[in-house]
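The structure is given below, and queries will be raised subsequently.
Only a single protein chain was left out; the remaining protein chains are all shown in position.
Let's look at subunit A:
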Amino acid sequence: MQYICLIYSAEGAGPQRGTADFGPFMQAYGAFTAEMQETGRFIAGDALQSVATATCVSVKDGKTITTDGPFAETKEQLGGYYLLDCESLDDALAQAAKIPTAQHGRIEVRPLVVWDN
């Protein structure tokens, strides 16, 4: 089954760029990605630019409305994702727990819909 791991954390939480902890933090991400690739679980994974770069669009009465900022103004924001192929939720949760941001943020694990042909 395919699961998406949505990586949430508060901006400013966890190791910050330019500090001594940042190098090991990024190395841990590298190691996690490598492990997912080696075990055949990795489908995709990316980091997102900061929430400050987010823009939302919606269409009302045929008119596109564009607003600055993220969809929800919450403390914890989506910062990246992994799309993994795991044999069960137990396996997906075990992998998600290894994502470095789980130490200070939260990983939301959601199965993908399988469309019947």
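In this section, contacts are C-beta pairs under 8 Å (C-beta built on N, C-alpha and C of every residue); 3 or more make two chains touch, one makes a residue touch a chain; residues count from 1.
In this text, contacts and distances are computed from a predicted model.
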Name per UniProt, for the chain absent here [options: "RNA polymerase, sigma subunit, ECF family", "Peptide ABC transporter permease", "ribonucleoside-diphosphate reductase" or "Hydrogenase-4 component E"]: "RNA polymerase, sigma subunit, ECF family"
Residue of A:Ile7, A:Met36 or A:Ala92 in touch with the missing chain, whole complex considered: A:Ala92
Residues in subunit A touching the chain absent from view: 1, 3, 86-90, 92-94, 110-111, 116
